[in-house]
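Quick notes on the structure that follows.
A single protein chain has been removed from this complex, and every other one stays in its place.
Letters A, B and C name the chains as they come in the text, with residue numbers starting at 1 for each one.
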Amino acid sequence: MKTHILRVECADEKGLVYKVTGILYKHGLNIVSNDEFVDHEKKRFFMRTEYSGETDSKKILKELSRQLPKDAIVQLAPDRKKNIVIFATKEYHCLADLLLRHAHNELHANILAVVSNHRVLAPLTAQFKIPYHCLPCEGKTREEHEAAILKVVGRLRPEFLVLAKYMRILSGQLVRHFENRIINIHHSFLPAFTGANPYQQAAQRGVKIIGATAHYVTEDLDEGPIIAQDVIPVDHSHSVVDMAQAGRDVEKNVLARALKLVFEDRVFVSDNKTILFD
Amino acid sequence: MKTHILRVECADEKGLVYKVTGILYKHGLNIVSNDEFVDHEKKRFFMRTEYSGETDSKKILKELSRQLPKDAIVQLAPDRKKNIVIFATKEYHCLADLLLRHAHNELHANILAVVSNHRVLAPLTAQFKIPYHCLPCEGKTREEHEAAILKVVGRLRPEFLVLAKYMRILSGQLVRHFENRIINIHHSFLPAFTGANPYQQAAQRGVKIIGATAHYVTEDLDEGPIIAQDVIPVDHSHSVVDMAQAGRDVEKNVLARALKLVFEDRVFVSDNKTILFD
Amino acid sequence: MKTHILRVECADEKGLVYKVTGILYKHGLNIVSNDEFVDHEKKRFFMRTEYSGETDSKKILKELSRQLPKDAIVQLAPDRKKNIVIFATKEYHCLADLLLRHAHNELHANILAVVSNHRVLAPLTAQFKIPYHCLPCEGKTREEHEAAILKVVGRLRPEFLVLAKYMRILSGQLVRHFENRIINIHHSFLPAFTGANPYQQAAQRGVKIIGATAHYVTEDLDEGPIIAQDVIPVDHSHSVVDMAQAGRDVEKNVLARALKLVFEDRVFVSDNKTILFD
Partner (left out) sequence: MKTHILRVECADEKGLVYKVTGILYKHGLNIVSNDEFVDHEKKRFFMRTEYSGETDSKKILKELSRQLPKDAIVQLAPDRKKNIVIFATKEYHCLADLLLRHAHNELHANILAVVSNHRVLAPLTAQFKIPYHCLPCEGKTREEHEAAILKVVGRLRPEFLVLAKYMRILSGQLVRHFENRIINIHHSFLPAFTGANPYQQAAQRGVKIIGATAHYVTEDLDEGPIIAQDVIPVDHSHSVVDMAQAGRDVEKNVLARALKLVFEDRVFVSDNKTILFD
């Protein structure tokens, strides 16, 4: 069954669900699933509706814009997989997991290319016949390096950038350009252990739980809206290396879970938080 | 903010959300939260809507019954806490947890009485000033014992019976009378380890995870619709006694979680499954 | 079966397990369970041995001190429950949980008294026939208030202080006096959200997981050695109040778990970390 996804976000007022579902009903469409959330503090309304049936999308959107508040953001998700570029550095586990899911048609996205500042993941990527752009930073200023990235990304025109353990910081310019379209996996349960070497920090603090966080990238490092988190127990016998090893399975699963939500249009960003219709 | 809870269950068809929300909209009511689910296999529709605003409930119900399919079950949750009777035997932890939540106004229910086949929990119950009915089974036939129970229950007229580690089996008659209104906590992650001594069974099987299950009681022991489950890890060093001790915290939390869902009218029973709007 | 618990901590060297078990063997004692850990980074050795059999403890300790390195800390756990004083403020859930376990002989400790800066938990404590010392801070300087606490504590001579949601900061003097003998429950997964209002902070940051941490109290607030942590998932629909409510069950379980470990002499503190023989 082919379905369409309609997303609505606007200031809350009475009758919004009624109006949206009314338009779908009058066009003879069938609601497969419907999720709404009202943030009562901010008085904002969020809705994601999956419906089946054939109709003229433009007409639907037009009627919605007429009946909904002026500020309403209405989206009909494009009827195809999202195009993405994956960024990685040296660690294989997150990238490999995404390449595998992609190869088996479980990623809800097309991987256009992998970008890395190192060569080490080139053979793995080649195994899956995905283009690999090695853009080393050595001997380059930050501006030159980012220009090289922008050149690749600009040509490929991805909808999302996925940082699968990419150990470099992207410039504010790039981040702003891809607002709410860059997803990063950070190897700690944020906001604990921001910045470099979170497992080192965790071992030093003697925590009994470590975790991973997938979040949108904003200009404030590790401060963007959180999409998914998970944790695993550790104890005194875990060295930093043990933690990193145990953490890898959490990292890749959390990233995959977050991407599934994003690529299925299940995530709304509201200020610095996410609303997930799971 | 005072709110009302409307529940709708019926055969699925187009326009149901539209019709329900339309009636609320026309009466000037404000939807606080709204959850729907369509079981596409069984083609059944479930909806729970929390709304605020004053209106004539009877009018709303009448309009709903006119616009919804004939088979629709429409309920407006009564605007008060549920009345319940708790059944227990000798173990204190689930009963004590419910008494504590009740005393601190966190149970969403009035405990009318505690019924037990033993005296041991009488002092605990007395601490909380709740009536305790000790109905021993010794020297009584099953019929006589249940008649004694029915006499107490019949007089108190609870809406729900909560079996908080009640180690006796209720008769089919009682179960049928309280269809989908008796909640039991079973000390295993069902369907594993039904029946007596689940921790013994778990230790013998050498499982690495134990759990607890809150479910509606049906005539088939331990086979009723599951409301909530949770688990904890165990290992080879756990004796049966260790498992039982560790399991107690899971049991009481799972029962409390299930009761919160039930008493807030968040659970629909559909054949042998539950639909939870959490 | 009556057992004894021997604890050894010293600089690591070859033959330590051999020497300790040799002494027990020669005295005809039977090792019930044995746990060792070597911190290879710090080159420190930790051992907890539970043994059965009757013997002269002083002789054992003397032989151990002769054979083990000079710096060795050797302890034979006293053969009785620990004496504790519980501190609480207004929230009932952790205190009630400990009172219940105590009343049912599951706490591995004697509660000598409850100390609070408010009256609100007096009736609950009275239900369990435990002395309640209400020591309000109103109209008192910090010094005067703490002097009042010290007077009570000094008279009762507890081995451990348990801060069961005690919302005041203890003075450095008191903390130093009870070094590694004050256990606090903090309502976040430390090191995230230290200080006041962690659920508020968590809601604001939009985390998808909240938690609780039991730790030893040191002079650095929320920075002491962590004993136990646990988490639960939350989502965008959780208000601060919802988080606090959901968090309470985690808090009480984590505190109870930590106390079990401490009171069974299963915890070693090594700098700012704990080693748990669970």
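Rule of thumb we're sticking to: a residue touches a chain if its C-beta (ideal position, glycine included) is under 8 Å from a C-beta of that chain, and two chains touch if they have at least 3 such contacts.
This structure is a prediction, so every number in the text was calculated from the model and none was measured.
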item: Residue of B:N34, B:T49, B:T125 or B:T274 touching the missing chain in the full complex; value: B:T274
item: Sole residue of A:V20, A:A96, A:V162 or A:A214 that reaches the chain not shown, by the stated touch rule; value: A:A96
item: From B:I73, B:A126, B:I169 or B:I209, residue that would touch the chain that is not displayed; value: B:I209
item: Subunit B residues that touch the omitted chain in the full complex; value: 37, 39, 41, 189-193, 205-209, 211, 225-231, 235-237, 239, 270, 272-276, 278
item: Hidden partner interface residues of subunit A, rising order; value: 33, 92-93, 96, 100, 103-104, 106, 124, 127-128, 237, 245, 249, 253, 256
item: Absent chain, residues of subunit C that touch it; value: 14-15, 17-18, 21-22, 24-25, 28-34, 36-38, 40
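In the analysis below, only the chains that are shown with their structure count from here on.
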item: Shared interface partners, meaning chains that touch subunit B and subunit C; value: A
item: Cα-centroid distance, subunit A relative to subunit B, in whole angstrom; value: 37
item: Where subunit C touches two or more other chains, by residue; value: 237
